[in-house]
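Removed from the display is one protein chain of the complex; every other protein chain stays in position.
Right after this comes chain A.
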Amino acid sequence: MTAKILFRSVATTALVGAGTAASAQDELNALVWCDHTDPALIEPFEAEHNVTVNLREYEGTGAALALLEQSRPGDWDVLVIDGIDVFRAIDAGLLAELPADELPTDAFFPEVVMSENNGSDGAIYAVTEKFGYNTISYNSDAVDAADMENLSSVWSEKYDGRISIYDYYLPVMGLAALEQGIDTAAIDAAALEPIGETLSQMRSRAASVAGVVAAQTALATGEVDIVVGGGEWLTAVLAEERPELTWTIPEEGAVRWTQSIGVLADSEKTDLATEFVKYIVSAEGQARLATSSCFWGMPANAEAGDFLSDAQKDVLRWDDQADYLARTQLYPAPDTDLDIEMQDLWLNTLQQ
């Protein structure tokens, strides 16, 4: 009797242990931006692979890197990261090499493949998954659309107090550089003086410097009529209800943002994590990511167009992408020292 009880206990313990191991195997932990939390994006992958994808949102690459450094190896499997910051994650040894030949980058818009950003020494550690523009969003009922085609007229006296500036210094300083005729890739310490002059002028016209929700609220409630640094990611989700809230890329051009996805080097589920990355950059996954309930943006994979409706493509301005990609520049990717100087200039401008 005792032997039977002992046997049952051991067997139960073994089964529970096996079950725990199985359930641990069936979970994937991803550190992501909010657009990945849309169930319409995640559930098809979970159903196909019989896994649970645990998602944790973050804001700011610094916050993500700090979180990863404080986590135990294996806690996280997938990382979504600002395209210009992939090199920081690579340098920190956080990302695993991806099987480049299994990624559909041949079908990508060529400008956003960015192998040099997503890789190092010939190896690929991340892949671009989504892109869009930091440009000028505005209320077409309240401003002259022709004025929005020139950056200096956007922050002219005519729109004093009717502007909100997106609260992220890199794209906004990129726009200021473009107005000064400086390429975003050419921004250096010497360029900060003219950029600072434009920032001061912009700031003096602005009613607020706002994050995503506040900028969207300000535009939707009529608190401001223009958001400098806005774009499709700000107004696309409102397109159906508020078609007058729109965006444009002015003559001087605009700044292009990208986000990349990779597998973490310490992941114990590299295969599953790689499958997740492959799903996200597949045509179906890309269409779902592009139209996520959190924010819309262009899919990196051009074949996603086959899975988007005409109305969705209109909102994303699918047919204009060739022109937009030609007229926009990747937003500044400063090294540490320049980053500190840019941040100081930004904070000084805000405190003026």
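Note that a contact is a pair of C-beta atoms (placed from the backbone, for glycine too) under 8 Å apart; a residue touches a chain by one contact, two chains touch by 3 or more; residues count from 1.
Just so it is clear, contacts and distances are computed from a predicted model.
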**OP:** Name the absent chain as its UniProt record does, using one of the following: "TusA-related sulfurtransferase", "Spermidine/putrescine transport system permease protein", "Ligase-associated DNA damage response DEXH box helicase" or "ABC transmembrane type-1 domain-containing protein".
**Re:** "Spermidine/putrescine transport system permease protein"
Subject >> Absent-chain contact - pick from A:V209, A:V228, A:A302 or A:L330 >> reply: A:V209
**OP:** Taking the full complex into account, find the residue in A:G62, A:P110 or A:P243 that is in contact with the omitted chain.
**Re:** A:G62
Original post:
For chain A, which residues lie in contact with the unshown chain of the complex?
Top reply: 59-63, 65-66, 88, 91-92, 161, 164, 167, 207-211, 213-214, 217-218, 221-223, 336, 339-340, 343-344, 347-348, 350-351
